[in-house]
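Worksheet: one structure, shown below.
Here the complex is missing a single protein chain, while all its other protein chains stay put.
For clarity, chains are labelled A and B in written order, and residue numbers in each chain start from 1.
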Amino acid sequence: MNHDPYQWGRPSDQTYGQYNHAIANAKNAPAEHDSFPKMNTQNPIITSTSVLGIKYKDGIVMAADNLGSYGSLLRFNNIERLIKVGKETVVGVSGDISDFQQLQRILDELETEQEVYDNFGDNNLRAPHVHEFLSRVLYNRRSKMNPLWNSVIVAGFNDDRSPFLKYIDMLGVTYGASTLATGFGSYLAVPLLRKVIPEDKDYVNVSEEEAKKVIMDSMRVLFYRDARSAETFTLVTLNSEGVKYDKQVQVSNQSWEFAKDITGYGSKQL
Amino acid sequence: MFRNNYDNDSVTYSPTGRLFQVEYALEAIKQGSAAVGVASKTHVVLVGLKRNAEELGSYQKKLIKIDNHMGVALAGLAPDARVLTNFLRKQAMNSKLVFNRPLSTSSAVLSIADKAQENTQSYGSRPYGVGLLVSGYDETGSHLYEFQPSGSVLEYYGASIGARSQAARTYLEKNLEKIRESASMEELIVHGLNALRDTLSQDVELTFKNTSVSVVGKDTNFTVYEDEDVQQWLDKLDSVTNSSNRNDEDEEEDAGAAAEAEGNDAGNQDTTEDRMETDE
Partner (left out) sequence: MNTTIASEYSAETHATPIEHRFNPYSDNGGTVLGIAGKDFAVLAGDTRHVEGYSINSRYEPKIFNVGDDIVMTANGFAADGKALINSFKTQLKWYKFDHNDKRFSIQSAARYIRHLLYGKRFFPYYVSTLIAGLDDEGKGCVYSFDPVGSYEREQCRAGGSASSLIMPFLDNQVNFKNQYEPDSDGKVKKPLRYLELDEVLELVKDAFSSATERHIQVGDGLEIHIVTKEGVRVEYFPLKRD
């Protein structure tokens, strides 16, 4: 077998002679330098875990940790996954980090383009527009069988200034709710968040402190139980005063009391 | 006989820095019948004078809808306008589809301005031969723009394009305050029709057959009114003919209008400088 990375997997020329592109009707035989088969993303490489979002009466609180994992290796520990788009919208991305960075570039480009055509200088690129745009990007990529391997939460405000919180996944599926989480968070955090907001309309009864508290609690539970989560995270608060970033927040009030009782593969049988 | 050596294509400047093909395109607008646009704080009205080539034929459409919140009036080559409005419709739908929001009036006009500008800078292409008045109502309020084949767009409170449009501009200048403060849609329409009336030539009068009216604004989708629907506003005009502007100085005014159509005198002089004597 030929071990040249560009020819990898082909029969070696020394043994079998020049590779014959005519075989298997390879009509558009690629040029020598890019003859490595084109591959679309089949699985994520550097990954990140849950993004959380909850509405409250004046806005939205979001959180996501700063970890980028390479399988079970904690590979990067300073990745900011809550990105600001326009003046009052935050996009939280989990999943593949390189695809996240691609999304970041697409959104940067979008923002520049909007500035060129927005000669009134008012912030008309808002959360519903960013959400619709991203859903088209992700759906179009999945339709090309070349997905961006991410789950995204878009937070911001509607035209009537009520809070906006919606989700998009790598297939282009979208939905909105007052409590949202991606990845592991949808199992571990959403039940905790829904205890604060049992029905979607109830977010109007939740204060900023309550919203922050339940997010902090959820991040702690995730740190306990999600092996791909980290202790430091970013907390973002969106309200009429603007977008406030709290960076390098630590998971607080941890209790590892139970740990001393664990032996072998689990807790001691009583 | 003089021949202009600098108007064979749209990419060559004349020695005095002019692009003749673009200027000719602006002339084409003046060949079209007039259209007038007026904007109050809440509404934008477009009115147009329709022409028919012959008695048996239909009238040329002057007003075209782009989306629920936007529409245009045209003067000049109608087929060129079709291409531009089709493009605008696509832009409007794309905005709904990709961003889930209506296309803003400013980005709409800038998008066709980019298209028009390209034609002034590529060899073998012809600038659009049509001027547009773009009316729209979006989250920043009501807007009226004039689009020109040169690629320039400017926002106006009152604007007019097409044949004898200077007369309408004179009316708009005189009544600008009243137009801006128009409390009702109807008031605004009447101002638009008054301005349009002033562009009429001697033997023409405004009738419901040759007049089109459109409105767009707050809580009002872009709507075109034609035929009998226009009569209600024509009834409100003090006169549907231009006779009040046509007194003893009739001849003089016509001469003025003619000069306007030819471009100003200074312009004519520049033209001669750019001309060369040829054998013919």
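Criterion: contacts are C-beta pairs under 8 Å (C-beta built on N, C-alpha and C of every residue); 3 or more make two chains touch, one makes a residue touch a chain.
Because the structure is a prediction, the values reported are computed rather than measured.
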item	value
Residue, one of B:V11, B:L97, B:L154 or B:A183, that touches the chain absent here	B:L97
Contact with the hidden chain (one of A:Q42, A:T112 or A:S255)	A:Q42
Touching the absent chain when the full complex is considered, from A:L74, A:V173, A:V204 or A:I262	A:V173
Where the missing chain touches chain A, by residue	40-42, 135, 139, 142-143, 145, 147, 167, 169, 171-177, 186-187, 190, 199-200
Those residues of chain B which, in the complete complex, touch the missing chain	65, 89, 93, 96-97
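Quick note on the criterion: only the chains that are shown with their structure count from here on.
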item	value
Euclidean distance of C-alpha centroids - chain A vs chain B, Å	49
Parts of chain A lying in touch with chain B, wherever the complex brings them together	117-120, 122, 124, 128-129, 131-133, 136, 159
In the complex with chain A, residue positions of chain B that touch it	97-101, 104, 106-107, 110-111, 139-140
